[in-house]
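Below you'll find the structure I mean.
Here the complex is missing one protein chain, while the rest keep their positions.
A and B label the chains in the order they appear, each numbered from 1.
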Amino acid sequence: MGRWSRFNVASIAIGFAFLYLPIVLLVVYSFNESRLVTVWTGFSTKWYGTLLTNQALLDAAWVTLRVGVLSASAATVLGTLAALSLSRYSEFRGRTLFSGMIYAPLVMPEVITGLSMLLLFVAVGLDRGFWTVTLAHTTFTMCFVAVVVQSRLQSFDRSIEEAAMDLGATPVATFFQVTLPVILPAVLSGWVLAFTLSLDDLVIASFASGPGATTLPMRIYSQVRLGVTPEINAICTILIGIVACGVLIAALVTRRRELQRQRDERAAFAEGMSRAINPPPAAAGG
Amino acid sequence: MKSLGIFRRSFAPWADPNAKPFISFRNVTKRFGDFTAVDNLSLDIYTREFFALLGGSGCGKSTLLRMLAGFEQPTSGEIMLDGQSLSGIPPYRRPVNMMFQSYALFPHMSVEKNIAFGLKQDGMPKTEIAERVAQMLKLVKLEAFAARKPHQLSGGQRQRVALARSLAKRPKVLLLDEPLGALDKKLREETQFELMDLQYELGLTFVVVTHDQEEAMTMSDRIAVMSHGRVIQVATPAEIYEAPNSRFVAEFIGDVNMIEGKVALEDGRSILRTAEGISVALPETLAEGQSVALAVRPEKLKVSRQQPEGAGVHAMRGEIWDIAYFGDMTVFHVKLPSGKIVKASSLNATRGVEDPFGYDEQIWVSFEPQAGIVLKG
């Protein structure tokens, strides 16, 4: 292994400082007593209190949450199907177009996606509102789910599906009893990703939404345009807190599972070794 | 076939013209695009047989097994099982089970659940499933590991779970794809015998795919040596070794010296004459001048300082070129006057040898008249 030089450590430290300092400052100043965000006058949580009375904001949060859960769930189903067709059926008509449509939204400028969605809804005569935002979010997030699930399927041992069929499971039974449980972690993280992207999106939602369906980012954006206020810092801090907790829990769970797995594997290996050196009488016969 | 004692066996349904084959491949061809994996192949396998498909990678042996399991469909031809055609029957409706090379254990299920999987698919009552699973665990001596997940097992234990799972449904035929490939050498040798015992006790038909000739020789009743999608020879291990039907089989199985020669006529009979001045009578009449080889296994070549005597013994002068000591035996590489190098092995039956052969020593190599196999083409 190469040495971890001082230069390496420094570049990582600077990089992370750059990544985290703005967020830390934002959180810190949400507890500032002064209305002037950048002058520290003392610790206070009063801005959090005022949030609770802001009905428009609470409504927006509720809309965002519903859109997020619905679109993430639909996107997970669609994205998983897309990933399955891409990794399982190597040849079908229009596969290139299909994989193009999966990868393009990942890098497509949001203004274009948003505009085209809006024009579609107008063309088919769908009134813009809650459902159009949900449809738009489903469409662009399903591509992210597809990519996440597909990368799991890439390393999936197909022979376990064959084993299931060999043991009498029909293709449908095989999918639900073997394939899905094994790729479930990827499917779930796809859902979380889709949900986060939906919570996060401003541009596409602004295009696809109509009266009565203002999402939280839209509400925050219209306030941010008026200037930096401690209330916005407070909302942001809450959102960051929620995300941080979620990610932390997920990380701890996977880490613990990973550690457990490693311990198990080491134990099994040691057992195998001792058996190879010292075969028990039952196995040594023959 | 020459009636040598070693070829006689009590279990030999293939030699019985009235025996009905249990599995039969009839003119089976499988193409993947331009590539022909299996080429117009016909083969019969009998009940209770331990049958090995042996060959290098890409010879079509795995494709043959996968067609039997139902994962691939033949491009043409038919596969029969117990008198019924298997065409169009999906893998989950076939009375055969397979043990996968990677074991393909379900990572999210315990050992117990893995073994019960196939039984559950058949809708077997719960109590019966539990009973059968217990029986299987006992069979593979894994009772203590029932609740473990596959990643908590060693390689050898995983192999046993895979075996138990594929046997749980009591299939008519068990297909084994490189069953011992992932095990280390020592474990592999033990497990070979366990598999043989199991097959004999359960009275099942085993079809095993392997690239390991020792494995095939040790375990199976018959071996099909395959190359480029065709079966080159089907015979018992002893026949394959002692009476290969072609250069390919002779060279593929074990070590062999190919002594090249041409057909000559002597007193109206065909004989083989080699560059080393050896003449061997041929069993059949061949065209004069045709190239023919005499295959002699290294252990059938004898190295000596004196010219050997005896009726019909073939002897050649040579020089010891290289000595490879293996412990149980020593292999001498002997350079013949023609420049050809042959291998002769001798068993080290005693500890230490008085006055052993040295490098560059001029010696004789010889073999008995019956030791060579004449191979055409």
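Basically, a residue touches a chain if its C-beta (ideal position, glycine included) is under 8 Å from a C-beta of that chain, and two chains touch if they have at least 3 such contacts.
Please note the rule applied: contacts and distances are computed from a predicted model.
Asker: Refer to UniProt and select, among "Putative Response regulator receiver modulated Serine phosphatase", "Putrescine/spermidine ABC transporter permease", "Lipase/acylhydrolase" or "Peptidoglycan glycosyltransferase MrdB", the name of the complex member that is left out.
Answerer: "Putrescine/spermidine ABC transporter permease"
Asker: One chain isn't shown here. Among B:90, B:337 or B:356, which residue touches it?
Answerer: If we include the chain that is not displayed, B:90 is the one touching it.
Asker: In the full complex, which bits of chain A touch the chain not displayed? Write them out.
Answerer: 1-5, 7-9, 11-12, 14-16, 18-20, 22-23, 25-26, 29, 37-38, 78-79, 81-82, 84-85, 88-89, 92, 94, 97-105, 107-112, 115-117, 119-120, 122-123, 135-136, 138-139, 142, 146, 154-155, 170-172, 196, 199-200, 202-203, 207, 217, 220-221, 224-225, 228, 232-233, 236, 239-240, 243-244, 246-247, 251, 255
Simple rule for what comes next: only the chains that are shown with their structure count from here on.
Asker: Would you kindly tell me how far, in whole Å, the mean C-alpha position of chain B lies from that of chain A?
Answerer: 52
Asker: Tell me, which parts of chain A touch chain B in their complex?
Answerer: 157, 159-160, 162-170, 173, 177-178, 181-182, 261, 264-265, 267-269, 271-272, 275-276, 279, 282-286
Asker: Which positions of chain B touch chain A when the two form their complex?
Answerer: Of all residues in chain B, those touching chain A are 69-71, 90-93, 96-98, 100-102, 104-108, 117-118, 121-122, 141, 149, 151-157, 165-166, 169, 184, 186-187, 190, 192-194, 196-197.
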